[in-house]
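Then we have subunit A:
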Amino acid sequence: MNEIGLVIIAMGVIFDLLGCIGMVRFPDVYNRLQAGTKCVTLGVCLILIGTMFMAQTTPTRIKALLCAIFILLTSPTAAHALARAARVTGIPLWEKSVVDQFEAERVQ
Partner candidate 1 sequence: MSSPQETHGMSMIVKTVCVWVKGFILLYGIHIILYGHLTPGGGFAGGVIAAAAFVLVMLAEGEDAALKTYSRKAASTWDSLGVLLFWLMAVLGVVVAGIYFFNFWTTSESARLTLFSGGIIPLCNVGIGLKVCSSLYLVTFVLTAHRWHLDTEGKDDAP
Partner candidate 2 sequence: MNNLVPLLVAIPLGVGFLIPLAVRWKPQMAELLSNLALFGLVLLSLSLIGNQTIYHMGGWPTPNGIDLRIDDLSTLMLLTINGLALIVGIYSVVAMQPYTSQHRYYSLLMFLVAGTNGVALTGDLFNLYVFMEITAIASYALVAFSGEDESFEASLKYVVLGGLSSSVILIGISLLYAVTGTLNMTHLASRMSEVGETAPVKFALALFFCGFGLKAALVPFHTWLPDAYPAAPAPISALLSGVVSKVIGVYVLARLLFNVFGINDDMLLLMRWMGGITMVAGGLLAVGQWDIKRLFAYSSISQVGLIVLALGFGTTWGVVGALYHLVNHATFKPLLFLCSGQIETAAGTRDLRQMRGLGRRLPITAGTCMVGSLALAGIPPLNGFWSKLIIVVVGIQTDHTAWAVTVVVMSIVALAYQLKVQQRAFYGTADAPMEKQLPVSESPVLISIPMIVLAIGCIALSLLALSGLEHPLLVGPAADVLMRGVWKP
Partner candidate 3 sequence: MVDLMFEPLLQPIAIPLVAGLVCLLLPKTWQPARGWLTCAATAVTVMLVWPLFAGGSRTSENGLLRVDQLSGFIMLATAVFALLIAVYSLDYMRDRQGQRLYSGCLLWSLAFAGGALLAADLVLLVVCWGLLAATLYLMIGLSGPDASDAARKTFMIVGGSDTLLLLGTALLWAQHGSTRMDAAAVTLVSATDQLAFFCFAAAAFAKAGVMPLHSWLPDCGEKAHAPVTAFLPASLDKLLGIYLLMRMVTDLFVITDQINTMFMFFGSVTILGATMLALIQRNLKRLLGYCAVGQVGYILLGIGTATALGMAAALFHMLNHAIYKSCLFLGAGVVEEKAGTVDLDRLGGLATRLPLTFASFLIASLAVAGIPPFNGFASKWMIYQAVIDSGQSSGNLFWILSLAAAMMGSAFTLALLVKVLHSVFLCKPTPHIREKNIQKAAWPTALPILLLASLCVIFGIFANGIPLRFLVLPAIGQAVEFPGTWRAGRASGLLLIALVIGWIVYAFTLRNGKLRRVPTFIGGERLDEARIPGVPKGASRHVEVTGVDFYQTVEQLPVLKPLYVLASSKVFDIYDRIGKVTAWLSTLLRAAHRGVLPTYLGWFVLGLLGILYVIMEGTP
């Protein structure tokens, strides 16, 4: 069990790192959110699942599970809220973006 847990946590940590790198590298808010949300959410969920495997007591396992579910539910919501706020505020897309139908619609 411990080994499985470790592996899962390792994967989670790697995804976390990738997400964060993406968040730093990507050119605009929306892309950063993409990287951040997806990778970090998955990463943390993996860590929590790994914790489930490695934890010594049932309550801890349960809490880890609840926590994972909560993250899975709220993280995309938060990302969505942020993206919407950014868009409403008028934060422009990266200049090399191909299309912006949001802006097009608002202009109409």
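Couple of notes before you dig in:
Throughout what follows, a residue touches a chain if its C-beta (ideal position, glycine included) is under 8 Å from a C-beta of that chain, and two chains touch if they have at least 3 such contacts; residues count from 1.
Criterion applied: all candidates are chains of the complex that A comes from, given by their letters.
Since the structure is predicted, the reported quantities are computational estimates derived from the model, not experimental observations.
Going through 1, 2 or 3, you find that the chain touching subunit A in this complex is 1. Subunit A contributes residues 70, 73-74, 77, 80-81, 84 to its touches with candidate 1 in the complex.
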